[in-house]
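Quick one: the structure is below, questions incoming.
Showing just some of the chains, left in place.
Chain lettering (A and B) follows the sequence in which the chains are written, and residue indices restart at 1 in each chain.
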Amino acid sequence: MKNFIDLTEDLDLHKLVQEAQTLKKDPYAHEALGKRKVLGLLFFNPSLRTRLSTQKAAKLLGMEVMVMNFSSEAWAIEYEDGTVMSGLRSEHIREAAQVVSQYCDIVAIRAFASLTDQEKDESEIVLRSFQKYASVPIVNMESATAHPLQAVADAITLKEHWPSHKPKIVLSWAPHPKALPHAVANSFVKMMASQEADFVITHPKGYELDEKITKGVPIVYDQEEALKNADFVYVKNWASYQDYGKILRTDDQWMLTRKKLEATNHAKFMHCLPIRRNVVVSDDVMNHESSLVIKQANNRTYAAQAVLKRILDNE
Amino acid sequence: MKNFIDLTEDLDLHKLVQEAQTLKKDPYAHEALGKRKVLGLLFFNPSLRTRLSTQKAAKLLGMEVMVMNFSSEAWAIEYEDGTVMSGLRSEHIREAAQVVSQYCDIVAIRAFASLTDQEKDESEIVLRSFQKYASVPIVNMESATAHPLQAVADAITLKEHWPSHKPKIVLSWAPHPKALPHAVANSFVKMMASQEADFVITHPKGYELDEKITKGVPIVYDQEEALKNADFVYVKNWASYQDYGKILRTDDQWMLTRKKLEATNHAKFMHCLPIRRNVVVSDDVMNHESSLVIKQANNRTYAAQAVLKRILDNE
C-alpha cells in the first residue's frame, strides 16, 4: 500500500479485516517490522481514540512515533498556490509536507471539514496537499470527507458479531447540538458496499448524504420503519450536506432509545465515539450489553496496525 | 498493587520507600519488566515534575509512554450520570475511561481540585470515575485531595536525611497569592502517620485541614512556637478548607525565612515545588544548603518507578 487516503477497491477490505484480526490475536508478531521507522502523527483537530490507538498500533509494530498538534505547536499553513502570504499563515504546505516527509517514514494526518466551505472540504485540501507534496506514505486519520480507519475498525467489529443469516444493517442519523462533518457516515457507507448485507440509511428529509457516495443505497425517511428487523444499528449525527454544514433540527425525535431497539432483531448498537448521551442515544442503549462501541474503539488499534503493516510491507 | 490512588495501610509505605531506594541505586535493573507495556499519562492540569519524572520512571522500566493533555487535545468530559449532554461536554467518562484502558496497560491521571465545589472535589470525581470504568490500573498524579506520589518522594527524602534521634517534623502553612488545593498537605500528613517522629502542623486560624485527615496531629497556631527544635520544616500553602477555597490572608508574616529556621535544630527545608520565592519562602532559605527541594524532585522519579514496578509485578 502506498497511501491510505480512503476506502477504495484496491484495498481489498475483506483481506485487510482478516489481516487486522490476525494481528489482534498476536499483536507483537511483527515487532521487528517497524524497527528504525518513524511515524509522524499530525493533528489539526482534537483526538482521543485516533491519537492513542494509532500510536499504540505503531508501537506494536516497533515503530517510533512523533506526535504534533500542528495548529498549536507549529506554524499556520497556507494551502492555496500563488497567494501573497502576508496574512496569518507563515508556512506553505509545499514546504511543510516536503520537510515533514524527510523526518518521517509515514505521516498520518487529521484535518476535519470546515463545514463552511464545501468546495474546499470536498477537495480535501489538507490531506490531498500533504499527499501531493510529501515523499512518504500518507495515512488519513479523519479528513474532511472520510474516516477510513474508523470504517475498517467498524468492519472488524461487524465481522466479529456477524450473524449466521444475511443481516440487516441500518445507518441512522441522530440529533446533535453542533454541526458535525460527514466523514464517518461517508466511510461507513463506502465500507458497507463490500458487505453482504441489507443496508439501509435513515434520516430526516434534508439530511441526505452526498449521493455520489450513497448511490443505490435505500434511504428511508421513517426511522421506525427503517429499524424493523435490523441486526445492527449504526448511529451518527451529521450536518446537512445540501444546505452545507447547517443544523436543520435538534429535537430528540431521532435519538436512539432502547424502546426503538426493542423493535429490531436484537440489534447491536454501534457508534464511532465520542458520543453525547441522552442526545444522540439514550443511556439505556449505551449501558446495554448490545452496545459495541467500546469494542469498535478497541478495533481502532488493529485497523491502524493492519494499515501501517501493509505500508511497511509495501504490499 | 492494583491501583495507586492514595496512601493506605495496605501500601506498606516503609517497604515502598525501601523499594524506591533500591531502584535509585540501580535504576535500569528492571528494564525488561515493562517491555511491551504502555503507560498513558492524562493531564487535566499543568505539570513539570510529575510529567517528566513519571515518564522517566516508565522508561527506566522499559515501558512505552503516551502523554495526553486531555483538556486541550481530546474532548471535554462529562462525569455526571444521566445528564442530557447537550452542552460543552462531548464525551462521557464511562466511554473515555473504558476506551483509554484498551490502549494502555496503566493509566496515570492528574486532575486538580476545583476549589469551588467541595463536594465534587472530595468525591474525587475525575480520578474515581476513571478508576470505576477503567479496566487497567490507575495511578494518581495529583487529584483533588491527594498527591501520594509526592508523599512517597517526601518519605524517601526524609529517610535519606533521618537523624539519629527521633526528629521533630513541622508542616507549616505559608502565604500564596492564589488559592491552592490541599492535596500535597493532605498526603504529607497521611504519610507522616507511619513515621516515628514528633509531627506538628502550624498555620493561622481558619486554615485547619480536613480533620478526618489531621485527627490526632497537634496543631499549633504560633509558627515560632511550632518551629522550635524542628529537624525538618515542610512548607506549603493551601486555601481555607472550612471556608472552602478561600484565601484568608496574603501578608508575609508566615513566609519562611532563614531567621526563622535559625531558631530550629538546624532544620532541613522541604517543599514540593513549584515555589514562589520571597512569597512562600525567602531566597535565603531556598539558596541555603539545608534546602532539600531539588532532592525531593529527584526522588519523584524513584517514587513513581517503585509504584509502577509494584503494579507491573502485580504485588
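In this text, contacts are C-beta pairs under 8 Å (C-beta built on N, C-alpha and C of every residue); 3 or more make two chains touch, one makes a residue touch a chain.
Note that the structure is a prediction, hence the values are computed from the model and not measured.
Displayed in place are 2 chains, all sharing one sequence; the entire complex defined by the structure file totals 3 copies.
Note that in this section only the chains that are shown with their structure count from here on.
Averaged C-alpha coordinates give centres for chain A and chain B that are 39 Å from one another. Only residues 28, 43, 46-49, 51-53, 55-56, 59, 69, 72, 177-178, 273-279, 283, 286-287, 293-294, 297-298, 301 of chain A touch chain B when the two sit together in their complex. Residues of chain B touching chain A in their complex: 36, 38, 40, 64, 66, 68, 72-75, 78, 81-87, 89-92, 94-96, 98-100, 102-104.
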